[in-house]
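Notes to accompany the following structure.
Only a single protein chain was left out; the remaining protein chains are all shown in position.
Naming follows writing order (A, B and C), and every chain is counted from residue 1.
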């Protein structure tokens, strides 16, 4: 019980600094990729900021692991935390957690189960797509024979990919660009499948509740 | 109980006018986009009709919200109504509701849960696709380098997009056209996922019932 | 109880003739479309055979409806039969039914629920795809600017469409070809979604059973 409360206190104290660090990480990465005119020293600053915030997340994860006293079992029971550690671009999800923490102080969590899955998976997919568009743009925009030339193209390509529509008007041609695309498909389609599945379950739930309500009303 | 019956009476009285207004809205928007030869005054009439009917829906939503006396809780518990308010092109769904209201007077609702989800989500997807085709046609048909030239092309493009097949023989090239396409994917794929999921569940239900019936018959 | 046994007897007596008629129907349609060198009289024979078998199915449906004495309720409770009546190219499914009827005489049906859904929906999708390929080939192979030139092309196009991959190396360009394609997407994707969903459920069931068995074995 003592350890539990230790971990709780740690979590509460680090909530806001980590949320700020998450936004810093994403901002530094995006600036590094998109701002072409940036002088070299500033570009180095961006890299340092990104690495520093990543180190911060690793420290936070290690401290919480240590506190839990669970050994390897922790990795399995906190699968989501581990995944987020390995994919730092999903970090800004912390902001969602912050939003929930604020809600907790005003009573119950506001969102139903399906809505929470949709929000988490949907936001993860959006952030994954944003970082994927950044990475593909970085490796494709100057490659010979490439057709993804602007960041707008990269975003459009990401949307057609994540929706599995895949018009093929734009497609990566470099090795790294295709690797990023494969990673994007593997992660993004799972996440969006979860969003679609939850939306479907939620819709069925809404219709079931409406049917019950109507039946009840019919009895009066 | 008094408020409940107030809301009920409001709902019953506004059912038919709102269904008519929904069709007016869609008709005005479609005429505005498709009828190229229409003189300017008539085009303005279309815009005015569309805005007026939208205002009507907002008033209806506000009145029902007020009547419920639930505050912000109403927005959450009537999620479908709120969504439909924000996407006025989904309005003609009112006609489905009218059909159901007529059925209610003759006893129970006729459709099973899965069938109702399929009908609602499927019709929503059809209407979304129709309005998406309208919007894409409007922004693409005169753009340089565009390949969506006729409304028939736009409808075909919409079908290949919503089914996620995405041949790529036609694809939007303008900024607004791509924005509409992304919105169409985001909403449409969720809705069609719900249709496919419900169809699958319904099919399993049909086979379960048939198996039970056969077993029962086998016993006699 | 008397009506039930009447319907049963009718069903048993018509089982084999209807299965033969189903194959005749598909054969006549396919011959009509694929055999270019066929003299006109034979082509007319094919059309007559197809229409005659369709009429046969309609008569069978009407007789069973009449026997059930259920009125419109019959249409709803026998949804699958009604669907098959409207899409005669799904008729050869009768053969699956015949196979099941044979199995019934040797005790219980052999296939589990999910396997039956997979077999029915999968076979329906295959037959739908075959007839879709026939129809698209018929309308595209001689059209100016078309790229679906042989029946092999049409089959390949059908597979890329039903899997929603949609490379776009082949795509219909005529109005009727696109209409058929839209129908194929609407029906086929629902059916294949049911196959995928059932396969997924079946796999989870297999793993659950295996886990139980292993656990049990572990206890000994």
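Just so we're on the same page, a residue touches a chain if its C-beta (ideal position, glycine included) is under 8 Å from a C-beta of that chain, and two chains touch if they have at least 3 such contacts.
Here the structure is a predicted model, which is why all the values come from computation and not from measurement.
**Student:** Of A:18, A:33 or A:121, which residue touches the hidden chain?
**Tutor:** Among A:18, A:33 or A:121, only A:121 touches the chain that is not shown.
**Student:** Touching the left-out chain: which of C:10, C:54 or C:167?
**Tutor:** That would be C:167, which touches the missing chain.
**Student:** On subunit B, what residues meet the omitted chain?
**Tutor:** 164-168
**Student:** Using the touch rule from the top, list residues of subunit C that touch the missing partner.
**Tutor:** 110, 152, 156, 159-160, 163-169, 195-197, 199-200, 203-204, 206-208, 211, 214, 217-218
**Student:** Name every residue on subunit A in touch with the hidden partner chain.
**Tutor:** Listed in rising order, the touching residues are 8, 76, 79-80, 104, 109, 113-114, 116-117, 120-121, 160-161, 164-168, 171, 173, 175, 178, 181-182, 185-186, 189-190, 193-194, 197-198, 201.
Convention: only the chains that are shown with their structure count from here on.
**Student:** Matching over half of the contact pairs by residue number, can you pick out the copy of the B-C interface from A-B or A-C?
**Tutor:** Of the listed pairs A-B or A-C, the one copying the B-C interface is A-B.
**Student:** Measure off the straight-line distance from the CA centroid of subunit A to the CA centroid of subunit B, and report it in whole Å.
**Tutor:** 30
**Student:** Please report how many Å separate the Cα centroid of subunit A from that of subunit C, as a whole number.
**Tutor:** 42
**Student:** Using the touch rule from the top of the page, what residues of subunit A touch 2 or more other chains?
**Tutor:** Residue numbers touching two or more other chains: 164-168.
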